[in-house]
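The complex is shown incomplete by one protein chain, all other protein chains being positioned as in the whole.
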Amino acid sequence: MKFKKMLGTTAMAAGLCFGASNVLADGHAWSLEKAAEPYAGTTVDVVFLLRPGYEAIEAMLPEFEEATGIKVNIIKHPYENALGEQVRDFVAGGDLDVALIDLVWIGNFAENDWIVPLDKFTSNPDLADPDLDMDDFFPLVLNAFGGWNGTIYGLPVDNYSGLLFYNSCMLEEAGFDGPPKTWDDLKNVYGPALTKDGKYAYALQSKRNETQSADSFARMLWPFGGSFLNDEFKSNLMSEESLAGLQFRQDLMQYMPDGIVAYDHAETVNAFSQGDVAMITEWSAFYSTVVSPETSKIADCVEIAPEPTGPAGRKPALGGFSMAVAAQADDAEQAAAYLFIQWATSKANAGEYLERGGVPARQSAYADPALADTYKFIPALVESWQDGVPEFRPRFAEWPEITEIVQEWGTKIMLEEVSIEEGVTELGARMEEVLEDAGYYSGDKPLAQ
Amino acid sequence: MPGKVPRKTIFAFIGPSVIALAAIGIVPLLYAAWTSLHFYNLTKLKRVKFIGLENYWDVLTDSVFWEAMGRTFTLLSIALPLQLALGLGIALILHKPGLTLLKTLARLSLVLPMATTYAVVGLLGQVMFNQKFGVVNQFLSPFGGGNINWIGDPTNAFTMIIFWDVWQWTPFVALVLLAGLTMVPDEIEEAARLETKSWWTVLRYVQLPFLMPGLVAVLILRTADTLKLFDMVFTLTRGGPGSSTELISLMIQRVGFRAFDQGLASAQAIILLIITIILSQIYIRVFYKEV
Partner (left out) sequence: MTSSRSIWIQSLLLLAILLVCVFPFYWMVTTSLKTQVVALESPPVWLFEPTLANYREALFDDGVLRTLMNSLIIAISTTALAILLGVPAAFALARFEFRGKKDLWFWFITNRMVSPIVLALPFFLIVRQLGMLDRHITLILIYLTFNLPIVIWICTDQFRGIPYDLDEAARIEGASQWIILRKICLPLAMPGVAVSGIFSFIFSWNELMFGLVLTRTTAKTAPAMAVSFMEGYNLPYGKIMATSTLIVIPVLIFALLASKQLVRGLTMGAVK
């Protein structure tokens, strides 16, 4: 690898600053093959979820392995287990070389030094693809999924925004020529008209797991101007706006199927695909499921819009995953892991990733307007990612504890085991206890979320 | 009686077991006791610190903990009588003379639920009790129960847990009691049957004494197993909807491995252990005069 040593700082500067050019100073082009040469035979251990985006990468993987000689060892877990599995691996100094990070885990992973800041690799011209082009990622997505406290750790790989999926056939039949623009319309106009004969206007997945926190609780908080925390990091759930949002959710339940508290994504998407529910607010990643005739009876009726707006505007749910290099990996593994992450999220592969059912976070991938004909979710997705609330769910290290509290009391409220006021009082107190222990109130810890 | 045996021999026989069980049973408990006195969060290992009994105080004053405990005993107090009643009924049916082949088949089939992997019972429950494509609602639909939401309704979900617990463990009770019934000497039972036609009288005065030891064992084991119950509920409802089926083991697992608060979870586990030991002490010392 003599030529690599010959590359001086000039090459580094050239490679990084002039991302568009992939010809280095001495005339040799950067290529994945060459970059990976020292790491051939290295195995990269990574956790994948059982979701479409990961299947897409898995299908594309042979190409990477062939080019690099790096072996990617995929360990599949359901989302529900993914955090626990990774935490247990990292605290035990296990074999994971890549961390798969849901945006709400990033504060935690970063604070524990389980992941390596990305610039360790992007500043290394041997590894960094001149075409990396960080600016091509939707800034909101990159910062929220991959960044913490001003440092970028991971590159967004499996990317979601909440979207309104609606069954245009059912809506037309009821006399609507478009989807509701506001949450109020959804409840007051569309709700009564579409809930009849065993069909329901809407379903909101609310199962007691991350779904309750992300898809149900937070989704109703933000559009009404509510939030989890105020500026002092005290509970903001007792605020008028937060209460209004939660009250709205409670009222909306009359237009949802019974037992919505047990609905996870699978049940919700299934109810929609079977034509039992007219509208759902779900992640973009479900597009392929609801438009495939194999899994959907109403594939031809599916239309997609951005989530409705509330008094505080459109605050669509934001979720998604980035991959970061694990600090516990040795140097070769780290380098190989970085090459894998860079390849999986690259501009060049974004098109194929999209085709295979993934949702890339590359702006360039959506530039072609014709794509919107094939992938109806694209306009709504791009719009949702223009601006959103990165702290839709706080991303600090305490989230795993707080989400448990939200899940517990959020479902209790929905089941009317406690009133909204009682529920959020309890929730707020328990949440503040965790934050107190963490040192936010004593000034030991900066108020970052 | 066997004579005195040298200490060395005793130790050679019993030592390995004691050491093994101490190493895997007691050392972890000591470690748990140590953890329970600390702020010990898996995702905050940089900030482990001694906090005395704070975790215990938090557990003892936490309504959620006691609700989970209450739920566990509610399950026991509903499921156990059902299991005893059904188990006794089955034992009596199997004890009646005649129909040898059918009885053998029934007895064999009773072995199946007990041997089934508990986690699989929960998975099976999800499939069979599904509101839309579950076979249970299909069976119930002629009786107007075709659209019951088993998994999504707190009471129904709890009922479902009871159902599966009863399904899996009634056979155990039945077989234990059947064994008790077969220990009644034939001549005594026949003599009693000549005197009275009431099966209840026979049961109460002739058979019951022979059933007592089995009943005690059932009581001990079912209590312990209910406090341990995790797998089936975890795969069936994960404690939901809300907290309606969150039994004590599920709650501790959640705190320890989902909220990662190992300190608090250890305190909960130690309190559960103390409750278990007290109950076993009472049961075993009072009812089970062995060795």
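Every chain is named by a letter (A and B) in the order it is written, and numbering of its residues begins at 1.
In the analysis below, a contact is a pair of C-beta atoms (placed from the backbone, for glycine too) under 8 Å apart; a residue touches a chain by one contact, two chains touch by 3 or more.
The shown structure was predicted, so the numbers you read here are calculated from the model rather than taken from an experiment.
K.L.:
Would you indicate which residue among B:85, B:112 or B:208 is in contact with the undisplayed chain?
P.N.:
B:112
K.L.:
Please pick, from B:53, B:85 or B:183, the residue that touches the omitted chain in the full complex.
P.N.:
B:183
K.L.:
Can you say which of A:108, A:227 or A:270 touches the chain missing from this structure?
P.N.:
Of the listed residues, the one touching the omitted chain is A:270.
K.L.:
Out of B:9, B:77 or B:198, point to the residue that touches the absent chain in the complete complex.
P.N.:
Touching the chain that is not displayed is residue B:9.
K.L.:
Over the whole complex, note the residues of chain A touching the chain we left out.
P.N.:
49-51, 75-81, 85, 88-89, 91-94, 207, 209, 211, 264-266, 269-270, 274, 285-286, 289, 294-295
K.L.:
Under the stated touch rule, tell me which residues of chain B contact the chain that is not displayed.
P.N.:
Chain B touches the missing chain through residues 1-5, 7, 9-10, 12-14, 16-18, 20-21, 24-25, 27-29, 31-32, 35, 90, 93-94, 96, 98-99, 102-103, 105-121, 123-124, 126-128, 132-135, 137-138, 141, 146, 167, 171-172, 175-176, 179-180, 183, 213-214, 217-218, 220-221, 224, 227-228, 230-231, 234-235, 248-249, 252-253, 256-257, 262, 265-266, 269-270, 272-273, 276-277, 279-280, 284, 290-291.
In this text, only the chains that are shown with their structure count from here on.
K.L.:
Would you mind pulling out the distance in Å between where the CA atoms of chain A average out and where those of chain B do?
P.N.:
A distance of 40 Å separates the two centres.
K.L.:
What part of chain B is in contact with chain A in the complex they form?
P.N.:
39, 41-46, 64, 131, 149, 151-154, 157, 237-244, 254-255, 257-261
K.L.:
Provide the residue numbers of chain A that touch chain B in the complex, in ascending order.
P.N.:
83-84, 87-88, 91, 108, 112, 207-209, 258-263, 397, 400-401, 404, 408, 411-412, 414-415, 417, 437-438
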